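The complex appears here minus one protein chain, its other protein chains still in place.
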Amino acid sequence: MSGATVDPAVLEKVRGWRPYVEAKLGFRNHWYPAVFSHELLEDKPVETMLLGESILLNRLDGKPRAIRNRCLHRGVKFSKQVECYKKGTITCWYHAWTYNWADGELSDIITNPSSSLIGKHRLKTYPVREEKGLIFVFVGDIDPPDLSSDVPPGFLDEGMAIHGKRRMVKSNWRLGVENGFDASHIFIHKRSKLVAGNDIALPLGFAPIDAGDSTRAVIGDTGPTGLYDLLGEKSIPVFEGELSGETVIEGHFGAKKVADNISIWLPGVLKVDPWPQEGMNQFEWYVPVDATTHCYLQVLGRMTATKEEADAFRQEVDAKWIELALDGFNDDDVWAREATEEFYGDNDRGWIEERLFETDMAIVEWRKLASQRNRGIQRSDNL
Amino acid sequence: MSGATVDPAVLEKVRGWRPYVEAKLGFRNHWYPAVFSHELLEDKPVETMLLGESILLNRLDGKPRAIRNRCLHRGVKFSKQVECYKKGTITCWYHAWTYNWADGELSDIITNPSSSLIGKHRLKTYPVREEKGLIFVFVGDIDPPDLSSDVPPGFLDEGMAIHGKRRMVKSNWRLGVENGFDASHIFIHKRSKLVAGNDIALPLGFAPIDAGDSTRAVIGDTGPTGLYDLLGEKSIPVFEGELSGETVIEGHFGAKKVADNISIWLPGVLKVDPWPQEGMNQFEWYVPVDATTHCYLQVLGRMTATKEEADAFRQEVDAKWIELALDGFNDDDVWAREATEEFYGDNDRGWIEERLFETDMAIVEWRKLASQRNRGIQRSDNL
Partner (left out) sequence: MSGATVDPAVLEKVRGWRPYVEAKLGFRNHWYPAVFSHELLEDKPVETMLLGESILLNRLDGKPRAIRNRCLHRGVKFSKQVECYKKGTITCWYHAWTYNWADGELSDIITNPSSSLIGKHRLKTYPVREEKGLIFVFVGDIDPPDLSSDVPPGFLDEGMAIHGKRRMVKSNWRLGVENGFDASHIFIHKRSKLVAGNDIALPLGFAPIDAGDSTRAVIGDTGPTGLYDLLGEKSIPVFEGELSGETVIEGHFGAKKVADNISIWLPGVLKVDPWPQEGMNQFEWYVPVDATTHCYLQVLGRMTATKEEADAFRQEVDAKWIELALDGFNDDDVWAREATEEFYGDNDRGWIEERLFETDMAIVEWRKLASQRNRGIQRSDNL
């Protein structure tokens, strides 16, 4: 896959977070949400791409399955024409090599039932988990840790109702993470109708007070590994935008305080608490698709006590919050990430030519943490 | 031309047929059909591309001619605006360098008739032969052998009437050859209306009987070099498609036995005998155009005794066989080759990552034969 590898001359100049810069296609041996549960119907295979790997998802007897979407024989994609002659199997349209969804075993070859290869080869399968209306796929080679080690705290809590949307964004996944976790990027939301229409307090930026670390890392032994941005506590929010001492633009000094608590988690998922209003959270994944695309998967969460409450919450998300928050507010972010891709995607020059400032320290800490605590870097020879 | 060269690291891993893998742009010093006779009118130059070389064809006093489509001076294509001021010559539209079609001599420069270059340089010309309604061009540097050494046996026979069509396919030429010569690929034709509507016997595949060689090579001294697939004799045809012992799909057990005799010939042309019915043959070329495109030139042939019979045959092809066989049946093949290009075209990885099975032995033998018996490999510095 072209563009998947970073020029060694660039890598040599990176100090402190070289593995992160190498991870153009993402971190291997992690769980990623691929699609929503409602997108995966019984025995209707769906193609997806994660970390540059083409994967075929399916649901069999209700259980989600995932296999490499490429026949071992001549490398064609099953998804070009899905053929299934017996439940639990998939047959390649070209020479009828047939695999089991469950374990990838080459169980039959219809065109040559006497082939010595039958039973001797396995197609790569991927561990899959379905939680909170999402299909999670483990892209890697090791025994997968529990899903809870790769999602933000609270996400899997009983009673946490989850609902949202996903879309493709034309930027590398890291520009998604860094846009989301970047405190100062809120400047781009200054004209958002979510903010004005909902009496939300949203400053233009933050002036850090020099008072030690502005982040707090959580290293997951059983739980997830991530980083809290403490800038809210350790800075003065900027509501008056000044140039040469003259106020030229103002932030929104609303009554509702939101986004108190912002954290980023491996392998690249943000939690904003509360958001877009008290009692709700936003979780958003920036799933690596290829070198210049990520899947932006945004969900809102609320603790609910009953199924009725959960259903009502999902209806509320559909009726109100998708338009106002997930689209209305976050469309600005999509646009910003795509605008940043040009510089970082131009032979990865951005990683060595960028010039960071004080409020980027949280991003720097994320890069370091991700460099140290990831479970592997996706390489082009994994594709 | 980008993508014309194979990564040496890939070539190193190829065992047994490295020259074949190198021949991404085809084999040099062979005859290739470029267009049909009816496509080449008197003094109406036509641009074509063979093995990555842009070539200008013309017909002068009925005789076909071919020259490199690139002025020696500043490298522009004559075909951008064909200018001809005297029969038998072509004048470059830019600075009026003028060449003879017959020998490529730079015979005049209209803009500077006193130039010392006149008469001193030659544009590359290509030997051309017109046979069976096709214009054959010899792409190479050596004295061309007879055309008969590069076409399948029988093709040039007196009385053999030939008619067909051609089209561009977005795959490397070798994926065309291997699709055509591959016995097991018939699985993709399982729903073809040619088969069902004509009572043709077409199994789903072949289970080889371990009985020695499944191919027979013919090394041409005067005639062509090629390979017969003997799998028909040395295998059990599979009409019952089984998974775990249960029949899940069936082949066509028609009364008409066809395709008894399948052979592949250098530089890349297949003969199927008989096809699509008794008394007819299909010949098909996979002519290299560029690294990811081949011209699929399909003709049907029948022995005829008179001109009237030959005309009737061509009318029959137009009225019936193009729709039913050359399109109806072979459209499946076009689609399959294009679907295979992704893997083999991705830095040529397919050549070293593919995993072949028993019925691919004929393909393996073809690769070896082609590696040993080709007359040269097209290199990017020939372009």
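Brief remarks on what is shown
Each chain gets a letter, A and B, in the order it is written, and its residues are counted from 1.
To be clear about the criterion, a residue touches a chain if its C-beta (ideal position, glycine included) is under 8 Å from a C-beta of that chain, and two chains touch if they have at least 3 such contacts.
All values reported here derive from a predicted model rather than from experimental measurement.
Contact with the undisplayed chain is limited, among B:K13, B:K63, B:H121 or B:K320, to B:H121.
Only one residue in the set A:G26, A:G176, A:G328 or A:G350 touches the chain that does not appear here, and it is A:G350.
Of the candidate positions A:L11, A:L60, A:L117 or A:V238, contact with the hidden chain is made by A:V238.
Here one chain is not drawn; of A:T48, A:N69 or A:S184, the residue touching it is A:S184. With the whole complex as reference, residues 182, 184-188, 204-208, 238, 241-244, 246, 248-249, 336, 339-340, 342-344, 346, 349-350, 353-359 of chain A touch the missing chain. One chain is missing from the display, and on chain B it is touched by residues 1, 70, 72-77, 80, 85-86, 89, 91, 93-96, 98, 107-117, 121.
Please note the rule applied: only the chains that are shown with their structure count from here on.
Separating the centre of chain A from that of chain B, both taken as means of CA atoms, is a distance of 47 Å.
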